[in-house]
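The complex is shown incomplete by one protein chain, all other protein chains being positioned as in the whole.
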Amino acid sequence: MPRPKAIEYSEASDAVKAVYDEIKSARKLDDVNNFWKYLANDEKTLRRTWDSVREVMAPGALDPLVKEMIYVAVSVTNNCGYCIASHSAAAAKAGMTREQFQELIAVVGMANETNRLVNGYRVPIDPAFER
Amino acid sequence: MPRPKAIEYSEASDAVKAVYDEIKSARKLDDVNNFWKYLANDEKTLRRTWDSVREVMAPGALDPLVKEMIYVAVSVTNNCGYCIASHSAAAAKAGMTREQFQELIAVVGMANETNRLVNGYRVPIDPAFER
Amino acid sequence: MPRPKAIEYSEASDAVKAVYDEIKSARKLDDVNNFWKYLANDEKTLRRTWDSVREVMAPGALDPLVKEMIYVAVSVTNNCGYCIASHSAAAAKAGMTREQFQELIAVVGMANETNRLVNGYRVPIDPAFER
Amino acid sequence: MPRPKAIEYSEASDAVKAVYDEIKSARKLDDVNNFWKYLANDEKTLRRTWDSVREVMAPGALDPLVKEMIYVAVSVTNNCGYCIASHSAAAAKAGMTREQFQELIAVVGMANETNRLVNGYRVPIDPAFER
Amino acid sequence: MPRPKAIEYSEASDAVKAVYDEIKSARKLDDVNNFWKYLANDEKTLRRTWDSVREVMAPGALDPLVKEMIYVAVSVTNNCGYCIASHSAAAAKAGMTREQFQELIAVVGMANETNRLVNGYRVPIDPAFER
Partner (left out) sequence: MPRPKAIEYSEASDAVKAVYDEIKSARKLDDVNNFWKYLANDEKTLRRTWDSVREVMAPGALDPLVKEMIYVAVSVTNNCGYCIASHSAAAAKAGMTREQFQELIAVVGMANETNRLVNGYRVPIDPAFER
């Protein structure tokens, strides 16, 4: 089994092309990102992931910018370089300002620190938080 | 060295009492949470952490509710039980609705999934994200 | 202390050469991978790690392909780029098909998602699982 | 917003009941696990997650037992207590023997160790793995 | 396969008893900790892990206290509750003072924070660090 490669539109199956078309249309892009081109190696996972991402990231009780910033927060915590780059770009496209980015990263840093202070001191949950 | 214990206000040093008073005043609470009571075992870290948290979580380009939700996103990713409980409570106090909580957790779940799809397929960063 | 470098066979000590020979013989390779060449900076850890890996990855109740896929699952979760590359290659050599790889990555993604849904909703363990 | 609670069948909406019925039928259970009862707080995420899990965990190129063991491997790496308990039980139900469980955990432990040896020695990827 | 249980000395096989005896003798304990009693379900992993831990944790270029504190640092970062408790106790037994514990946890917290600041800002490695 060789290493997976990007599948370009011109060489894609009809099922993959259909997902690419939906992504390009929904996001107003000329081409899909590498994430989708690699996921296209597995048509079922491409379709399921796109349907799930579209549902989860749609405007709802949280607006799309907040959702993209949450995505960045998770990706920074997990150190997923691709995900940090792509979702920082998506957040910027959704209107994130430089100041919002800076505060986002500052909160992520602080949360990762205090998570470990809690672990180290083995802090028991306050009864008030259990209700 | 025995296991660290909570330090209650009545038994705290003046330096610790001063931090507790600032927290109670800033957050309109009668008592501080266990996090602070355990951190009080190390007066310097208590003072530094409170000063940092106060600066980072203050209203700015992002409002306090968004900041608390980012804190929850990190804590859920790291599986810090205390932090999930305390920051979910803080987010609720800052106005988070049930629908916002649900969407927050759904985004965190999805981001943790796609972070690993990216890793597994070794997706290279699109040149457009590097600019 | 300069950055560790790869130790090639020709410059290796007898103790390191002995481990390299065992690896090449067991895995039918002309040369060992970079992992072993870097680990060779610490002869004791090289020897201990090779002995442990050989024991753990040997055919047993689980066959070597399943073991390599479990290795990939952990490495993808931890985002260890080298480990994903080397154990994907090892799994392919052990017979992993493209379809098996795709299903493996899909399960890893899903598990990372539902792990966080569990954390976010603070799901208590069902009594039936404790038995 | 109070802490999420389990939603039992008798108090569930028709949409939630439909998912519960599908789970009970597919898995031959009298009742669904806490995971689903808590996820039911968010009907859309319940439906999407069940549909995704059902697709991903179905027999395919990998059999269900291997898939459950991969799930355990991820959950152990992430230290998700609920997930370790529930997927260990699911793997046992799918036929995992005591010896298979032991080998699974041994591989997960070893992979988490060598992932960090790789990080610490900053091992570069062998060109052969890039092809 | 039921959930693993602790294996007490009186019910242990000769191979397990031999490991228990070595641990009790090396650590001057009347009984081994739960970690070993659960690992004893897998005799091979019990033996291999004890041999490895004994070699890795032996006094060497780093003294045992420093090694125990490094163990705590990893366990706090991974949020392994058992490991935090057992290695904090081991570090205390090796002479860790309250002040050393506090500084240890403070460094672990700070490192977890700056690790994420680095990720968020996508900081490239300084050429000087590559040499």
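To keep things simple, chains are lettered A, B, C, D and E as they appear, and every chain counts its residues starting from 1.
The rule we apply is simple: contacts are C-beta pairs under 8 Å (C-beta built on N, C-alpha and C of every residue); 3 or more make two chains touch, one makes a residue touch a chain.
Quick caveat, the model's predicted, so the values are computed rather than measured.
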Touching partners, among the displayed chains, of the absent chain: A, B, C, D, E
Chain not shown: contacting residue from A:Ala12, A:Val56, A:Ile105 or A:Val118: A:Ile105
Residues belonging to chain C that touch the chain removed from view: 1-4, 41-42, 44-45, 49, 78-80
Positions on chain D contacted by the hidden chain, ascending: 72, 76-77, 79, 81, 84-85, 104-105, 108-110, 112-117, 119-122
Hidden partner interface residues of chain B, rising order: 2-3, 44, 48, 52, 55-56, 129-131
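As a working rule, only the chains that are shown with their structure count from here on.
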Co-neighbours of chain E and chain D - touch as defined: A, B, C
Same vs different contact residues, chain A with chain E, by half of numbers used: same
Taking each chain's C-alpha mean as its centre, the one farthest from chain A: E
Most remote chain, CA-based centroid, reference being chain B: C
A-C against A-B, pair bridged by the larger set of C-beta contacts: A-B
Fitted rotation between chain C and its twin chain D in degrees, CA, nearest 5: 180
Centre-to-centre distance between chain C and chain B (centres being mean Cα positions), rounded to whole Å: 34
Centre distance in Å when chain A and chain D are each reduced to the mean of their C-alpha atoms: 21
Residues within chain C bordering two or more other chains: 3, 52, 56, 77, 79, 81, 85, 88, 97, 102, 104-106, 108-110, 112-115, 117, 119, 121-122, 129-130
Chain contact topology (line, ring, star, complete or other): complete
